[in-house]
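With one protein chain withheld, the remaining protein chains of the complex are depicted in position.
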Amino acid sequence: MQNYGKTFQLWRKAAGSAWNEYTNHAFVEKLADGTLPKENFVNYLIQDYVFLIHFSRAWALAITKAETLEEMRLCATTVNALVNEEISLHVKLCAEEGIEETDLFNATEAMPNLAYTRYVLDAGHSGDFLDLIAALAPCVLGYGEIGYTISKKEHSSAYSDWISTYSSEEYQGVCVDVGKLIDQAVLIRLGENPAQNPRWHRLTNRFLMATRLEAGFWQMGLDN
Amino acid sequence: MQNYGKTFQLWRKAAGSAWNEYTNHAFVEKLADGTLPKENFVNYLIQDYVFLIHFSRAWALAITKAETLEEMRLCATTVNALVNEEISLHVKLCAEEGIEETDLFNATEAMPNLAYTRYVLDAGHSGDFLDLIAALAPCVLGYGEIGYTISKKEHSSAYSDWISTYSSEEYQGVCVDVGKLIDQAVLIRLGENPAQNPRWHRLTNRFLMATRLEAGFWQMGLDN
Amino acid sequence: MQNYGKTFQLWRKAAGSAWNEYTNHAFVEKLADGTLPKENFVNYLIQDYVFLIHFSRAWALAITKAETLEEMRLCATTVNALVNEEISLHVKLCAEEGIEETDLFNATEAMPNLAYTRYVLDAGHSGDFLDLIAALAPCVLGYGEIGYTISKKEHSSAYSDWISTYSSEEYQGVCVDVGKLIDQAVLIRLGENPAQNPRWHRLTNRFLMATRLEAGFWQMGLDN
Partner (left out) sequence: MQNYGKTFQLWRKAAGSAWNEYTNHAFVEKLADGTLPKENFVNYLIQDYVFLIHFSRAWALAITKAETLEEMRLCATTVNALVNEEISLHVKLCAEEGIEETDLFNATEAMPNLAYTRYVLDAGHSGDFLDLIAALAPCVLGYGEIGYTISKKEHSSAYSDWISTYSSEEYQGVCVDVGKLIDQAVLIRLGENPAQNPRWHRLTNRFLMATRLEAGFWQMGLDN
């Protein structure tokens, strides 16, 4: 497995079976073996486009809550990567299906989608940088883990654009950088033994809730 | 029907069938005729308690976004009424079932609950006072309409505490005051012909989405 | 001296000479011995009215960032007390000078006034509940200390309304409650030895900056 940092390992473990239910969800398996119906994939892409818009807003919120120059810079870079790069996969794949970007931007959000992004944004507004980053982590790092895992085993070529995006060296590099950002953010706020800090339990709960909301997002992709 | 102001009439109408699906939801009918299983009612109360906590946070956010003294005062009064009064109905009814308030405060939110309150909070954070108030309105005024309507027709006494809370002169007075607040807030920001204002469509969409999320909340109450 | 809690003692001490420069500022001495020109006092009251409006907004923001029911309730009570009670001293005294409340609400803020309240609000938006409360503390508790100290020594009756407001049992009770709130908020987030927590230095800096901004506010009152 890829190394996305010390804190991620702790949060991932604390999330228990929920992490497995997210990263090995039936939607993921069907993406890998190519049995996911195209229609479900397209509906997922449309929802995921709107998700990325609000997810970018959450990373932008993180810029306003950063306490070091490094935190500001990495969050600014991430917003840019999301708004100008990751989103272009969705735009390209949807364009192939005849769906334009303004339609994507104005698509009606399904409830599991809305629940997830607004939860992350509120984690930021109600807490500090760490509360926000704990809610942002499962998506960024989970997609990295899923993309990497699929790419290392036999898989169908049906959704290879998606798979290669998240297993790419570039995206894996983002995950490594975000993992380091988290470790450093935890160190300066919680100290050397973060799991001993009174806030720890609350942070693992943030990570857990966002993990469950990710599983809910996959389920929405199947049910659509 | 009760008169909760001019803007409410316009927004309610613009919400179309969604308003009816919310205010005449099967959950509401079962509350009125007493056929709602007690277990569903208690689960609803627990979720609604957590809802009110986050809904109070949204009214508190409105204080920070108010532009007149009257807006500040009415929002401050509403937060107090929610945190110290409306919530006590839930605490009392749950206590009769052996559920303590700290358990209520720490209950895990179901996704439709979480989706609703975080959507309202984000309406406030992303927009101005009007964006927030348009998302707050369906709950406050819809409960007033539901409580009043049930109280005026034949109904079971099974859930009379709930019915009398929302049909009470006190709660109806809150609805009238909130309706006036909305009309005034609209007047000073959108002018005499608000439906002509470029922002109008966006505001009716806020009201519509919150209305749909209310229907989703009732459905969660039935499915539980 | 009054006992406003353990954390206040630590923050007050960490603020060093800045605390003394605030609580024993020339403006305060002139308030006590009655040599403060009436015009300066009235200008101070006008600015302080606007200050209280934005300070109420900051306490409302604290409601949105609270993590326990007790935190929510005390903050909601404080907002109400500010908006509906403390402010009435200003309204009454200004009315005696022929200044109406809408004029107060719309008065142009002097820069030291604006700097202070927006700093506090941003402390809340950029950090968590503790960051906000550390920036709110110097005003609430400092006024309590100043009012109490003046009331215990010989003083002029020129500004006795002001002095009795802040030395009153009621206001002193607010300070004691806020002090307990802070101690409890610190305990659940930083643990038993808060000064050992990596965040401690940042929090004392918040308290220190707000203390300096209080001294700047008094100076503005003299310079007006």
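Think of it as A, B and C in the order they're written, each chain with its own count starting at 1.
Everything below uses one rule, namely that contacts are C-beta pairs under 8 Å (C-beta built on N, C-alpha and C of every residue); 3 or more make two chains touch, one makes a residue touch a chain.
Owing to the predicted nature of the structure, the values given are computational and were not obtained by experimental measurement.
Taking every chain of the complex into account, the omitted one touches A, B, C. Of A:10, A:42 or A:72, it is A:72 that touches the chain left out of the display. For the options B:2, B:24, B:77 or B:197, the residue in contact with the chain missing from this view is B:197. In the complete complex, the hidden chain is touched by one of B:33, B:101 or B:128, namely B:128. Here one chain is not drawn; of A:26, A:83, A:107 or A:187, the residue touching it is A:83.
Touching the chain that is not shown, out of B:64, B:113 or B:211: B:64 (per the contact rule at the top). Seen from chain B, the chain kept out of the figure touches residues 64-65, 67, 125-128, 131, 187-191, 197-199, 202. Seen from chain C, the chain kept out of the figure touches residues 57, 111-112, 114-115, 118-119, 121-122, 125-126, 213, 216.
Within the entire complex, the positions of chain A that touch the omitted partner chain are 53, 56-58, 60-61, 63-64, 66, 68-69, 72-73, 75-77, 79-80, 83-84, 101-102, 105, 121.
Assume only the chains that are shown with their structure count from here on.
Copies chain A and chain C of the same chain sequence form an interface built mainly from equivalent positions, shared numbers / all numbers used being over half.
If each chain is reduced to the centroid of its CA atoms, chain A and chain B end up 32 Å from each other.
Between the CA-based centres of chain A and chain C the separation comes to 42 Å, rounded to the whole angstrom.
Looking at chain A, residues 125-126 sit in touch with two or more other chains.
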